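Data first, discussion second: the structure below is written as structure tokens.
What you see is the complex with one protein chain gone and the rest in place.
First chain written, first letter: the chains are A, B, C and D, and each begins at residue 1.
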Amino acid sequence: MVREKETTLYLGPQHPGITGNMMIKLKVTGDTVVRAETHVGYLHRAFEKLIERRNWLQTFTILCRFCVPEPDPMELTYARAVEELENREVPERAEYIRTIVMELARLQSFMLWYAGQSGSAGLYLTGQWSVGDRNYILDLFEELTGGRIYHMYIWPGGVRRDLPKGWKDKALKTMDYIEKRLDEYNKIMFDNTIFQKRAQGVGIVPKDKAIEWGVVGAPLRGTGIKHDVRIDEPYCAYDKLDFIVPTQEGGDVWARALVRQEEARQSINIIRQALEKMPEGEFYNKVPNPMKWTVPAGEAWTKTESVRGEVGFYVVSDGSNKPRRVHVKGAAYTNGITVLEKILPGQNIADVSFILNSMGVCPPEMER
Amino acid sequence: MTSNNKDKQTIVEYIQNWSRKHSLFVMAYGTGCGAIEIPATMTSRYDAERFGIRGAATPRQADVLLITGYLATKTLKRVIRVYEQMQDPKYVIGFGSCTINGGMYYDSYNTINALDRYIPVDVYINGCMPRPEAVISGFVQLQKQIAEGTANNAAKYKENLEWYRANQKKIIKNWRMPDYNW
Amino acid sequence: MEDLGIKIIGALLTVILAFTVGMTYGGIVRKLTARVQNRRGPVIWQNFLDLLKLQSKKTNIAHGFMGHMAPVWIIISAGTVLMFIPILNGNLWFPNLTFHGDLIFLLYMMVFGSLGMALGAGQTGNPNSAIGVTRGLSQMVGFEIPFVLALVALMVQYKTTSIQDIMDIQAQTGTWMMFANPFAFLAALFASLGMFRYSPFDIVGAPAELASGPVSEFGGKYLGTMMSGGSIFAFIKLTLYVDLFMGGAGFGTGILATIMGLGILLLKTFSLYMVPVFYGWISPRYRTEQAIRYFWGWPTALGVIAVIWAIF
Amino acid sequence: MEKENKILEAIKVAFNVEGHIAREKRVMITANKDIVSSILLFCKNQQGYIHLNHMSVVDRIEDGKFELNYIIWSPTEKVTIMLKTFIDRENAEMENIDSIWDQANTYEREMREMYGIQFPGLIGRQDFALEDWDEMPPMRRDFDTHAYAEKTFYQRPGREDAKDVREELTKQSGEVIPDFAKKYSRE
Partner (left out) sequence: MNSFFLILLILFAGAGLSFVLGKISSIISGTVAFLSIAAASALFFTQIEMGSFIEFSLGGIQLQWGLNSYGYLFGIIVLGLGTLASLYSISYMQNKERTSGFYFNFVLVIAGMTGIIFANDFISFFIFWEIMTWASYLIIIYSGKNVKKIGIKYMIFSAIGAYSMLTAIVMIKGQYDTFLISDAINAGAFNFIDNIYIPILLLIGFGVKAATMPLHVWAPGAYNNAPTSFTVIFSGAMSKMGVLGMGLVLGHMFTADRSGSLTNFFSGFSVIYLQQTIGWLGGITAVIATLYALIQDDAKKLLAYSSIAQLGYITVGLATGTKLGVMAALFLAVVHGIFKGALFMVVGAVERQAGTTDMTKISGLIRKMPFTFLTALISIIALAGIPPLGGFVGKWMLYEALITESNSYFLVIVIFFSSTAAFLYSYRFLFGLFLGQEEKETEQVKEAPITMIIPMLVLAILLVITGAFPGLIFSPIATAMEFIGFKDVTWNMSVLNNVWGNEMNLTYLGITIGVVFVSIFAFITLKGLKGTRYVGTKDISTSGEIPYENENLTFQINFFQPFVRAAAPMYKRSMNKIWNELGNGLEALFNFTRKIYTGNGQTYALFVVIFLVLMLLFKDTLFV
């Protein structure tokens, strides 16, 4: 084989700079990336096949494992799809609880993102702090759902259980603490000139191509396009709450970081509002015996906004007690494969991991 | 496994094992979803570094291979390569139920169900997913084994290489790995 | 003959001192870093444990002769430089060898280790190692410029190229070089940020980018020996800075004087060491060209001012 | 429902296909496989549906068909069109649309691997998620993953009886479970 005028560099699967278990095959000259290929499948567990063998409720154990850093949007999207198929009502209290859970999930995911984004640039302090503080949110989850990471909390027709006693105060207290801490992270990360130098002008997603390329989530809002499922197709209680969807111009890592920074604040804001406005009442619209539970034939497409962007579920039922087909479109499916392959060429090797983190690449939801 | 040959250790071995026990470099390889609890384990609330546990970027420097959850067959191949590139003495911790018997993936066509058929495992941590406390207790278990000198599964791997290879090749159809001179 | 005996014992003592201090400083930095990150952190002697473990690894992989030699080169470089650097001023037990630590010699000898490391890393054939090496060498060209400017300023100001002479002059005049020529000190201090390779200049072994860079393929005794060499080097650099800019340390040969001298030395070196460490805690990493540009900017300008200051 | 009607009518007029509005912001259209790419192009270039949201396959094994779904979305109208078509299950082949949307390439590679649907002219790596897979495409409904797993992977004993852990425990301990708590037990 004649040696190409490029060097092959494997970034992953075992590499500190890769987000999860995937591989990006880089062709580089010098320290500039010429071509990038995303290789996935290291985490392929055949979830969609397994779901076809599970009944409607057993599916939830699988759903939350679609994307490990942020499992709840998957549960919610699926639950909403099932509700759409069944025309099942959701009590208003459950909608508020779902909103809180969603935003808590987003918030803890933002804190992981703080770690990833700054850690990939060599600033470990923010990451150590934010991942440490993230435990407080996980504590809330643990009290609410019984699990730190995987919750299986949101069910079709509501949520699995009501808020525990005193949880609201605890949540509010935690929010106060996290808000204070966010300021500190921002001081270290965003006020740092070196971080700005690293982030600005790197990994640019062009504004005019962004939607066509299928960019979603913060990368899209970083180009100045205001697109968020929470306002486009409001779900849960989002239409009753008051929040801002931040956008930034530029489309580079810096813009995406600013968007996420503001979104984390908005999450706290939403959680506070939801806790405030939450009505009393039922939290669960009862489903039949799960073993015998059938869902009317049909299909549904539901979308949810996660930290990485839009998560879509395409659910098909053939009227039996098992889903006929559940197809997941994670945000990273486009962000992490085609979009990444387009924006990486021309970048420095040093920035690859940095861009990866800012695009919110999450391998398990790409290959499922 | 826990045969007590503590008395048989020479003083040099004792010191060596003592240092090994207190300095565990963990391979930074998030093979599965369990990797999500590793940052939590390494940061402030749980702080694994006080046990001398820290990350290592490449297999040459690492002592412990943490299999964080299920292994897809594609990953298994990489894990075997990484494992064989690590240097003796090396330890494997199986992380989560799915490494023990497949857990919830028992019927998946792409994940292996019993990790110790393919690479030797020193410590299993069960749960899905194991909490950071469980991870640390797993490490403490491993430290105990190291101190006793019983964590020598890497040697067993070498002795029974053929058996392991046969198992591995059953799963990995296209075996294109460099041959290592042991 | 007696003289030679003292020298040999002194040389051994110097090596032990440098090794212990370097390793302990590393441990203290790890502990402090952990504390800043809200963690308990490892024990202070954790680095010794790591070293002991690395040295007791059962198998060690080398990719060939140069890979085998890389740690040897580093230790040669570290050991040789250590022999020519004055540790304590006028102390019998920590002598440097007769010629009094020529600065230009030191500059080149310190590179010796890096080159050996680079060759060892090169032989592995790992692309990450090679990229790390190119980064390291490029960065070296960056920080050597202000550093050399500072050294030239020193040499010009005191009309000597010997470290011992500079120490003596500082002792005589009672003015530390960092006050006599503050610009030179600042330029050298900036250069030291690059030399110690803490953030934002840890571009050589940047984990998220290059796994661990040049040492990607080294483990076991090789990594351990490199670690010891690196620790000795840390001590050497610190002592060099203290000798040049902070008046050195040492009062005489007596037991009490030796202990006091060592105490002063440790105090000075440790406070100097904290500069790059503090800076590193709160800084992300530069890209390579940004790092080089950084050194060619203000630090070099300061160095030029220092030389002009020294001439007039 | 104005926007939805507008686009539905536009497509109906242009291509003479069936369609209905499933709910707010969901327009469902069923079309022949030959005109799918024309409809997609029409929607993308003339109606502003520039965002390919999703592509999916459902294996309708009982009909001998694959059901392909194209979900596209307009950032201005905020309406989703779900375009559906059926192709034969035998020698399944579908037009390649990655010239319209680049990201369709990923979906098509996955479909090729998981269902064995061929896309003529599809450029891209052969593998998506699987490596050295030589069985039937695994997402087809007639592929039995459990049987395959049992055949291929070592099954650690202990779970083959699929017993309810709670019941086993109560048998050992003699604890009495009230009827209402039993109802979720496995059949």
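To be clear about the criterion, a residue touches a chain if its C-beta (ideal position, glycine included) is under 8 Å from a C-beta of that chain, and two chains touch if they have at least 3 such contacts.
Computed from a predicted structure; not experimentally measured.
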Original post:
Which visible chains touch the chain that is not shown?
Top reply: A, B, C
Original post:
Per the definition of touch given earlier, which of C:A206, C:I282 or C:V307 contacts the omitted chain?
Top reply: C:V307
Original post:
In the whole complex, what residues of chain A lie against the chain that is missing from view?
Top reply: 1, 3, 5-15, 18, 23, 25, 28-32
Original post:
Please identify, in ascending order, the residues of chain B that touch the omitted chain?
Top reply: 29, 58-60, 77-79, 81-82, 85, 176-178, 180-182
Original post:
Of the residues in chain C, which ones touch the absent chain?
Top reply: 55, 57-66, 68-69, 71-72, 75-76, 79-80, 83-84, 97-100, 102, 104-105, 108-109, 111-112, 115, 118-119, 122-127, 130-131, 133-135, 137-138, 140-142, 144-145, 148-149, 152, 155-156, 159-162, 165, 211, 216-217, 220-222, 225, 287-289, 292-293, 296, 304, 307, 311
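FYI, only the chains that are shown with their structure count from here on.
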Subject >> Most remote chain, CA-based centroid, reference being chain C >> reply: D
**OP:** Just give me the whole-number Å value for how far the CA centre of chain C lies from that of chain D.
**Re:** 60
Subject >> Computed distance of Cα centres, chain B from chain A, in Å >> reply: 30
Original post:
Taking each chain's centre as the mean position of its Cα atoms, how many Å separate chain A from chain D?
Top reply: 21
Original post:
Where in chain C do residues touch two or more other chains at once?
Top reply: 37-39, 207, 211
**OP:** Give the residues of chain D that touch two or more other chains, as numbers and ranges in rising order.
**Re:** 129-131, 138, 143, 145-146
**OP:** Could you pull out which chain B residues touch chain D in their complex?
**Re:** 73-74, 77, 100-102, 106-114, 117, 167, 170-174
Original post:
If you look only at chain D, which of its residues touch chain A in the complex?
Top reply: 23, 25-26, 50-54, 56-59, 69, 71, 75, 78, 80, 82, 101-103, 105-106, 125, 127-131, 138-139, 141, 143, 145-146, 183-184, 186-187
**OP:** Sort out for me which residues of chain B touch chain A in the complex.
**Re:** 27-33, 35-37, 39-40, 42-45, 55, 57, 59, 70, 72, 74-75, 78, 82, 104-105, 107-111, 128-129, 131
